[in-house]
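Note that one protein chain is taken out, while the other chains of the complex remain in position.
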Amino acid sequence: MSNQLPYYMPTGREVEVFEHSFHKKLPLLLKGPTGSGKSRFIEYMAAKLGVELISISCHEETSAVDLLGRYIIKGRETVWQDGPMTKAVREGAILYLDEIAEARPDTIVAIHSLTDHRRELYLDRHNEKIKAHDNFLLVASFNPGYQKGWKELKQSTRQRFISMSFDYPPAEVELEILQNEAGIEENIGKKLIQLGNKIRNLVELGLTETSSTRLLVDAGKLIKDGLPPRLSCEVAIVQPLTDDKITIQALKDLVSLVF
Amino acid sequence: MSNQLPYYMPTGREVEVFEHSFHKKLPLLLKGPTGSGKSRFIEYMAAKLGVELISISCHEETSAVDLLGRYIIKGRETVWQDGPMTKAVREGAILYLDEIAEARPDTIVAIHSLTDHRRELYLDRHNEKIKAHDNFLLVASFNPGYQKGWKELKQSTRQRFISMSFDYPPAEVELEILQNEAGIEENIGKKLIQLGNKIRNLVELGLTETSSTRLLVDAGKLIKDGLPPRLSCEVAIVQPLTDDKITIQALKDLVSLVF
Amino acid sequence: MSNQLPYYMPTGREVEVFEHSFHKKLPLLLKGPTGSGKSRFIEYMAAKLGVELISISCHEETSAVDLLGRYIIKGRETVWQDGPMTKAVREGAILYLDEIAEARPDTIVAIHSLTDHRRELYLDRHNEKIKAHDNFLLVASFNPGYQKGWKELKQSTRQRFISMSFDYPPAEVELEILQNEAGIEENIGKKLIQLGNKIRNLVELGLTETSSTRLLVDAGKLIKDGLPPRLSCEVAIVQPLTDDKITIQALKDLVSLVF
Amino acid sequence: MSNQLPYYMPTGREVEVFEHSFHKKLPLLLKGPTGSGKSRFIEYMAAKLGVELISISCHEETSAVDLLGRYIIKGRETVWQDGPMTKAVREGAILYLDEIAEARPDTIVAIHSLTDHRRELYLDRHNEKIKAHDNFLLVASFNPGYQKGWKELKQSTRQRFISMSFDYPPAEVELEILQNEAGIEENIGKKLIQLGNKIRNLVELGLTETSSTRLLVDAGKLIKDGLPPRLSCEVAIVQPLTDDKITIQALKDLVSLVF
Amino acid sequence: MSNQLPYYMPTGREVEVFEHSFHKKLPLLLKGPTGSGKSRFIEYMAAKLGVELISISCHEETSAVDLLGRYIIKGRETVWQDGPMTKAVREGAILYLDEIAEARPDTIVAIHSLTDHRRELYLDRHNEKIKAHDNFLLVASFNPGYQKGWKELKQSTRQRFISMSFDYPPAEVELEILQNEAGIEENIGKKLIQLGNKIRNLVELGLTETSSTRLLVDAGKLIKDGLPPRLSCEVAIVQPLTDDKITIQALKDLVSLVF
Partner (left out) sequence: MSNQLPYYMPTGREVEVFEHSFHKKLPLLLKGPTGSGKSRFIEYMAAKLGVELISISCHEETSAVDLLGRYIIKGRETVWQDGPMTKAVREGAILYLDEIAEARPDTIVAIHSLTDHRRELYLDRHNEKIKAHDNFLLVASFNPGYQKGWKELKQSTRQRFISMSFDYPPAEVELEILQNEAGIEENIGKKLIQLGNKIRNLVELGLTETSSTRLLVDAGKLIKDGLPPRLSCEVAIVQPLTDDKITIQALKDLVSLVF
């Protein structure tokens, strides 16, 4: 692994699958919870493959116009301006649609012709049809753990992607991440992982999501910066997870057991 | 069948029905699930008949203005610009409205005068009435398998179309498709079809849709590219179909039985 | 009946009622299911009376601005452009609002002053009041068979119209239509009508609408063009009516009984 | 009563109440069903008092901007254009808001300062405050018979109006109206009123509204024009009231009893 | 009390509370039903304190842009135009937001910085921060009697205001108001108050609101103008309060008992 690559610790065969998808030009969907490293993985793969990365955080108001482009007025002229998706297709970049299920339907439909045998993008408004660059790859992420009421991806969209599940890393990998990112000692790192795993196993607390690696890293940073460990864990792990006073107390008790 | 035609394997009498509809200028509705080859069939027929194809993926925000055209400002002038539907009507193309039931009501109403004895398009905003070109044919697709809550097509729209059901191809046809598109050996192709059919028959899994030919092709491509068969099937077939951990395990077990 | 008139077969006293409504300048509402000949009847009457016909297919987004007119920018000037309703009122045409209940409320309110003793149209935006031309007549259609949830017409609107019910024509009239439009032999026509009536009487199938004359005509056209009768009936009558596999089989069995 | 006045037959003390409201500058609300003569009454009173009448049919999209006015672009200038309400306030007219409860909330709020001791109109966008002309009177109508789900008028709006109920006229008044408007003989008029009253008393039919005087007049006009009485009553009275086949038959039986 | 002040009869210690709030620059919320004199009270206090009054009737579409200001195009320039709230803050006026709970959320948020220790208004679009003038005071009204479904004020907004309840005035005050505004004799005024109080106590009628002083004043005006008392009370009090025929009859009986 080259030194210039951004820091990323693989937790399975995700690098291999990504490389074959890229080679066969098959769109890729990463499924997994908050903070499981999906965004970092994409950054790492883009750097490893030497391809530019264009990231879009999708939300309820992301529309095709935002992604494809629009006419803007320059002086007396009306000029077409490529949006980020069009740029990626034209110039050959990895386009990362983070939380694709949040985007508006016209966004999702806009990728249909890009994700089948055609690999073309239609710009109706600009009256242009673009063949995707050889280096273009569409990658999307999706959090299947969201409870009912959150948007689903339609099967007619899902079946257009090779898919991989992401989950929190195994303890030894997580320890390496913690030491690398927060700069803490192994001893503190192990305690944080112990705390993280205790929380992840406490299904009876009814948390909508559980402690991601990110929370452990944040706590580590504060400890490293001199804030007392218990207070660091309270503000970086406990308080972000819940507002319920009884659950907060239960989690603080857990913290006191570890630190 | 000429060599220049795009690859398409007929699975019934769909070519015959299309040709008569085209001849009698009767609009056509293709009903069927994701990945059953509707889009490919249209591409094939357009090439076979030597008529241009204009495809529109409909979605919740597809409106008549997008399809019919609009005034744009060019320098000091306001100029009318035909939309794709108007272009197809005027110049004689096959207009393919993919997933028509998703489009907004004004889109669907805009086709009324095109789909009865009048075969005319009214451009209210441009104050123009266009007689459809002899080669114009309207084709639409619709996925009736979507569960309740998805939009229905009104009978006053449906009764304007000749309709055909599409389904997954028979095994011998699917094998030929797999070998042709993924470049795999017959042996691997047969195993993939065996796996596909096992999944299609597992009604008790409660999948909202089942394995399309496209998923089998994707798995084939990854195997051909050197990814191990079990991992290929997991990321190309199992993970796209579901997020439920128990169902994923059941499908992975099925994969292990076959490969 | 003159030769230049478009083809229309009266099925009751609708011609007489239309003529008296036109004479007394009373707006007319045609109620009836899909494909029962309402649009054709209007075309026929407009031609018979020698008055221009302006047709509007109403939908959820038809608004008063679309019908009344708007200001557009021409060079440096802002110019008023009459919409189709204003044109009809000003120049004396029959204005046909197809499926009026679908239109937005401002559309329906815009016709109020046109449909009472005033017979005037107010263009608030253009600051103009137009007395309706002597030849102006407002005709609307409405499908009362749509199930609950579909929009109703308010009584304050309904009571402004003379109203007539349309239904499918009696067998002898339908036969003449079939022969005239599809060019088929009496023998085939009679079988299609037999099939149509069997389907219309099968209340237990739970179809939301039943086989219109239009579907029989389409089947006739395909048969005339050489497609086998059973396949013609399947794609022109059975598949448009339903997506339910069991109902499709039941209808195909009916077809086999007749052909 | 002068000869130039439009035709109106008073059915109670409504003229007296209107004149005192006008004199004391108290806004007036007319409550009553479809076709009970509210619009005619306003036209009559405006003519009687010699004041201009400006009528607005309110609907779900009537907004304050439509009524108050807006800036429009004329050449290089932006010019303020009074809306109909502003015009009425400034120049002294009767402003008739038909079905006020349908209008959007900003419309209803716009009239607040006009309907209390201030009698002023605020044009925020034009930065102007207009004292109402001495002849300005606000009159509104409202149909309280609409079933639940229809919009209600808030009490903070209602209590700003003097209110009167309108209902169908007594038989002798209705006969005079019928003869005057349809030009029919007393004999036919009496039968129509007999039919109208029979329908009005048939509560068990569950009609959402009942036969207004307008329907009787329309039937009278068709009879006078030569259409047979039973057919005239069917298309002018029965069909406008309902789409239900059994109710239609019941009403046609009623017609046969009378004619 | 000076002669130039608008007519207002205090009913409690509201003048004192208003003066201290103004002195301490504490925003004020007036709570109370329709027609209880809130608007008059504000007019009176503004005149008494010699401060300009700017009134806004809030509704579902009142947005921050309407209140804060906007850019408008003047010739070739884009010029900022203060909205009424900005004007009040800059120049020192009492800003009265009538029915504040009806306004859109961005309106309510816009007042946050004005109603705490900052007393500043932020104009994001104009990139300006305005310190409130010493004479600026924000006053709002709110009708808490509205039934469920009507909008509530959030506590984070309510706790920013000093609040007072308004109710109908005591009999002796109400009599003075009646005589002063309608010009009627004491005898008639007492009867109207007797009628008003009878209606206010008839909880069993289920009226959504009850007879405000305004209704009594309107009846008094009509009586003074020569309309018979019973008819005056019917059109000015009974009909505005309800559309229910049985309740109308009960209220008319009450009127007959008094007059």
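Each chain carries a letter (A, B, C, D and E) given by its place in the written order, and its residues are counted from 1.
Throughout what follows, contacts are C-beta pairs under 8 Å (C-beta built on N, C-alpha and C of every residue); 3 or more make two chains touch, one makes a residue touch a chain.
Since this is a predicted model, take the numbers as computed values, not measurements.
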Out of E:6, E:144 or E:228, which residue would touch the omitted chain in the full complex? E:144
If the missing chain were put back, which residues of subunit E would it touch? 13, 16-17, 20-21, 23-24, 26, 29, 31, 63, 71, 76, 78, 104-106, 108-110, 112-113, 116-117, 122, 124, 127, 144, 155-156, 158-165
Give me the subunit A residues in contact with the hidden chain, please. 34-35, 39-40, 55-62, 66, 72-75, 83-84, 98-99, 102, 143, 181, 208-209, 212, 214-215, 218, 221-222, 225-227, 231, 235-236, 239-241, 243, 248
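Note that only the chains that are shown with their structure count from here on.
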Whole-Å distance, C-alpha centre of subunit C to that of subunit D, is 30
Subunit B to subunit D, mean C-alpha position gap in Å, rounds to 53
Among all residues of subunit B, those touching at least two other chains are none
What topology does the chain contact graph adopt: line, ring, star, complete, or other? line
